[in-house]
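Apart from one protein chain that is not included, each protein chain of the complex appears where it belongs.
Moving on, here comes chain A:
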């Protein structure tokens, strides 16, 4: 056994009595660690951790901004779509109304034309009837006077009398026709 160890053992009988050289070396060893960590390495990492937090927060903010924008765009689209639908409905309604108006107008026009045609027809018929009636009256008068002249042997040239006779005759005819009806 080495005498050195024997001496050391005698000195260190109580393990709670600290040997001074170890105290010094312990202090030096700790100061080395503390110095490097406190002066250089931990400030380094703190800076980077802050940067990272900012980056993450920035990213979150960006994402939030994008989301808000997307939301607003979506709402805009929805509003536009609703407006377009509304517009389409309005146009359809308008078209329907216009169509109805047109149909009504056309119907009215058709009605009017029909009435015009009918009226024109009536007028024509009336005119024809009047013309035929007057022509017939003249012919019948002439025939009657001729016939009566021949029968009476006396000319019923006298105009006044002639027309009186004719009228009377025609009136009789008409009365008979009325009675027959």
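Assume a residue touches a chain if its C-beta (ideal position, glycine included) is under 8 Å from a C-beta of that chain, and two chains touch if they have at least 3 such contacts; residues count from 1.
One rule holds in what follows: contacts and distances are computed from a predicted model.
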Chain excluded from display, named as in UniProt, from "ATP synthase subunit a", "4Fe-4S ferredoxin-type domain-containing protein", "non-specific serine/threonine protein kinase" or "Iron-sulfur cluster-binding protein": "ATP synthase subunit a"
Omitted-chain contact residue, chosen from A:37, A:119 or A:173: A:37
Hidden partner interface residues of chain A, rising order: 1-2, 4-9, 11-13, 15-23, 25-30, 32-34, 36-38, 41-42, 44-45, 47-49, 51-52, 55
